[in-house]
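What follows is a structure written as structure tokens; I'll ask about it next.
Shown here is a partial selection of chains from the complex, left in place.
So that you can tell them apart, the chains are marked A, B and C in the order they are listed, and the count of residues begins at 1 in each.
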Amino acid sequence: MIKAQIVGATGYGGLGMTELLLRHPEIEVTSLLATQDVGKRISEVYPHLRGFIDIPIEAAGADTVGRDADLVIFATPDGVGQSYARDLLARGVPMLDYSGDFRFGTEAQYAEYARRHPSVGGKPHVSSELLAQSVYGIPELYRERLRGARLVGNPGCFAVAMTLGLAAAAAGGLIEPDGIVVDGKTGISGAGKKPAAGYHFPAANENVAPYRIGSHQHSVETEMAIGALMESPVDLTFVPHLVPVTRGIICTIYARLREPLAQDAVQMAYQSFYGDEPFVRVLPPGVSPGLASVRGSNFCDISVTTIPQQRRLIIASSIDNLMKGQAGVALQNINLMLGFPETTGLERVPIYP
Amino acid sequence: MIKAQIVGATGYGGLGMTELLLRHPEIEVTSLLATQDVGKRISEVYPHLRGFIDIPIEAAGADTVGRDADLVIFATPDGVGQSYARDLLARGVPMLDYSGDFRFGTEAQYAEYARRHPSVGGKPHVSSELLAQSVYGIPELYRERLRGARLVGNPGCFAVAMTLGLAAAAAGGLIEPDGIVVDGKTGISGAGKKPAAGYHFPAANENVAPYRIGSHQHSVETEMAIGALMESPVDLTFVPHLVPVTRGIICTIYARLREPLAQDAVQMAYQSFYGDEPFVRVLPPGVSPGLASVRGSNFCDISVTTIPQQRRLIIASSIDNLMKGQAGVALQNINLMLGFPETTGLERVPIYP
Amino acid sequence: MIKAQIVGATGYGGLGMTELLLRHPEIEVTSLLATQDVGKRISEVYPHLRGFIDIPIEAAGADTVGRDADLVIFATPDGVGQSYARDLLARGVPMLDYSGDFRFGTEAQYAEYARRHPSVGGKPHVSSELLAQSVYGIPELYRERLRGARLVGNPGCFAVAMTLGLAAAAAGGLIEPDGIVVDGKTGISGAGKKPAAGYHFPAANENVAPYRIGSHQHSVETEMAIGALMESPVDLTFVPHLVPVTRGIICTIYARLREPLAQDAVQMAYQSFYGDEPFVRVLPPGVSPGLASVRGSNFCDISVTTIPQQRRLIIASSIDNLMKGQAGVALQNINLMLGFPETTGLERVPIYP
């Protein structure tokens, strides 16, 4: 069994990985590190885990990160993983990082991200020499590079939904690179476990509100990934909204078609692009996409609608933000890193209702 | 006291009007008509009204519509109001209709709407000769025509949010008429009182899903109103979404600026356009717009954000769909029709949290 | 106009009072004090108030409390009001306090409450000589004493629902004083405005959980009030639960009937006891009580059901916790204190849906 260590074990992202690995036949969680709740058992922090895993949480630090581990998963904010990466890789321990630390292949790209992310605030990368060997963790686009990779940057939750929503159209040359609008809606768990005024139940319930209008950092990743597919800079406007659900992201994407394509042509392009993907479902016309159909699973459900006379393509892309948007895609990446079948431990049927 | 009759009294739209008129000093509800729950008291159908109004519901029909009424309010689906309008106007009874029956000034415009509305299905108008004298009930745009009007078509709920969101930019010549995207989110009460699979709690809760992608009838009204302001046809893509809240609509609107205007210029244009409006609040930069700040009130809260380098204008426009989107704007229109101060009975402070 | 000062103006309790007084013809809010957000305008803290009230928040302290005020309302935690009361009363300024500080007429009663309330922790009262002149603010039981009172202790939110639910049966001698069970359910706003782990949206949503099982302090008030009505000590078990709604409390109360009374007898006893009360509605059999029918209003809706063969009485008592459970009952008390008609400013129709 592979021994996995989770750094940031008490947040929702670390929790999601713990839950998944409880059912993985080849990987077991042997160490949980965090900066809060140190000394408590994880099942005290999360009572639903009682009887499944009761190991204590240890303090994250230079002496504990990577110790007795075959794999380290950083479910931590920006800046943590990059401070440990050099040492871990030198010791031969592969790592996956949930934050933006290793999503970008060059210092210039990272700098653009760091500038736009309010909690990074433009700080330079402390292990920038590793960026070139890091792989961005969207298996549908970078599967071959992920196989056997030692350093993977897990994508942002919104970026997964919008990149998968756009990739087939971009790769097929169906859309213009400018004037793309992405209207994102996320459940409150996307903000993490820490209570704050905007996520207080009476404030978030019965409310829908946009935030960081036009400046959300998650679109940087998509702009780069889609720009690479289109071999052209991409002009994209992204507005995220908080919606009163616990789990789920849906991105409604508006792009301009190069040609006034009919529904069939775009539908076929998407089905062909994602034909064999285990975790992308292209919905037939008339099937309503929505958060409920992917909850608890690693799926990305995509629907496409064309309005030929307007040269308009409308894409709806839904994921469970804590699964395909976080722990699920992370495990998919880890399976590729370690050579296990890509779907191992991810066969969960969505839970409905 | 003006005697008001409400047709369609048992739906949410009729209910909203009943609630408002309970606090109106000049108008009283004297008759409630419906096709369901006939014979019951309204406080049996809606127990929260116990002690406020306990009159019985009568069957709507040729013998009851307009009887002993100084004003008839049709809170009914498309097609009902138009079948009674000719007779009522002949008898000198003014009317306001919630449906699409009298939102359009010409048969051609109505035909376009009727074609796109699934429940109208292209049927021709049965009182089309009255369209020319009907007034479209958005007071911020058509106040003078509404004063003393005898026949008013109340706007669609989504149309209120998107038209008010766009009007200042359109009137000021700030935006291009094409490539406008409106991403709408509505609470489930927008679907009315009748239970159906998509509005069943377990189906709607913890879900967000788009519907009628690109074909929603409510954008016809906005295209016409905004097109008139811009003196140009408008190319607009509208996708509505159901979100799991009871009340509220927020439209996030993406338009292209004609010039790379800075935030200040657009902010000032909006503040100046809506300066004296009693029910439109232009939010200062940094104040998050959202459903919670307008709940229970007749306000439309609007925020604007520019991204000059993209020539992008992002507008967020929030209303309570049952107030400014339905009964509230209806009462505002009725006050204008009957010569009462426009805000009478509408001074409700939003309820928060 | 009476000049009212609100201490604790930025919490939900202070907010509720501010909202209500905006529509009160005889009282106006002239001063808002708090310990947080000092210097901000209240409409910056609560954007829904924009245009209604924009006065700045001042720091609460010895120099500001009571200044230029005809009335001071303490919407503050336990311990604050009692530290200012002596001085205010000496200066002739009447006050109402939301906390437990003045709910009890004797030191012994206060001590029992203080012992059971975790945030009071048994600390002695610092103005205990004033307890004898304080009045407990449940108008339905203590109306005459509240008229002209100078010092009123507003009841706890749960206590309002359970005391009104039990009072008619207790006064009528219908029930045994022991073995009473109160199962309470409260919306999350009852926990106040401050974010915490249990009120974080992802934690509270889709959850129902009991808390402080058998030890909640709010039952002390009810035990004393109901015990006084029964002239006997009362043995009551109270378990509160958090439910994922923003507003509302419902208490389901199980008592043993002294005689195997039929439904009619108990129904009539309740209707007669509450016959003229402006804010208590005794529901007829078959009308489902629930939070939705009182939301936004000052009503307490009560239903009673008997199971004669079990000598069982089941009472369901619903209120809006921020209205009849807090700011609404406070204003009702204030109207009595100041000699205004009791319902002034409280005529709000419940908002539904």
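What we mean here is this: a contact is a pair of C-beta atoms (placed from the backbone, for glycine too) under 8 Å apart; a residue touches a chain by one contact, two chains touch by 3 or more.
Bear in mind the structure is a predicted one, so any value in this text is a computation, not a measurement.
Colleague: Because only 3 copies sit in place here, please give the count for the whole complex.
Modeller: 4
Here, only the chains that are shown with their structure count from here on.
Colleague: Validating interface symmetry: for the copies subunit B and subunit C, is the fraction of residue numbers used by both over half? Same or different.
Modeller: Both copies touch with mostly the same residues.
Colleague: Centre to centre, by mean C-alpha position, how many angstrom separate subunit A and subunit B?
Modeller: 39
Colleague: Take the average of all CA coordinates in subunit B, do the same for subunit C, and state the distance between these two points in whole angstrom.
Modeller: For subunit B versus subunit C, the centre distance works out to 37 Å.
Colleague: Where in subunit A do residues touch at least two different other chains?
Modeller: In subunit A, the residues touching two or more other chains are 202, 205-206, 244-246.
Colleague: Please name which positions on subunit A make contact with subunit C in the complex.
Modeller: Counting only subunit A, the residues touching subunit C are 12, 187-189, 193-197, 199-202, 204-206, 244-246.
Colleague: Spell out the part of subunit B that touches subunit A in their complex, as residue ranges.
Modeller: Within the complex, subunit B touches subunit A at residues 179, 181, 183, 185, 202-203, 205-211, 213-214, 235, 237, 239, 241, 243-248, 250, 252, 254, 256, 288-292, 295, 303, 305, 307, 310, 312, 314, 316, 353.
Colleague: Residues of subunit B touching subunit C in their complex?
Modeller: Residue positions touching the partner: 12, 15, 19, 22-23, 44, 46-52, 189, 206, 246-247, 281, 283, 287-288, 292-297, 301, 322, 347, 349-353.
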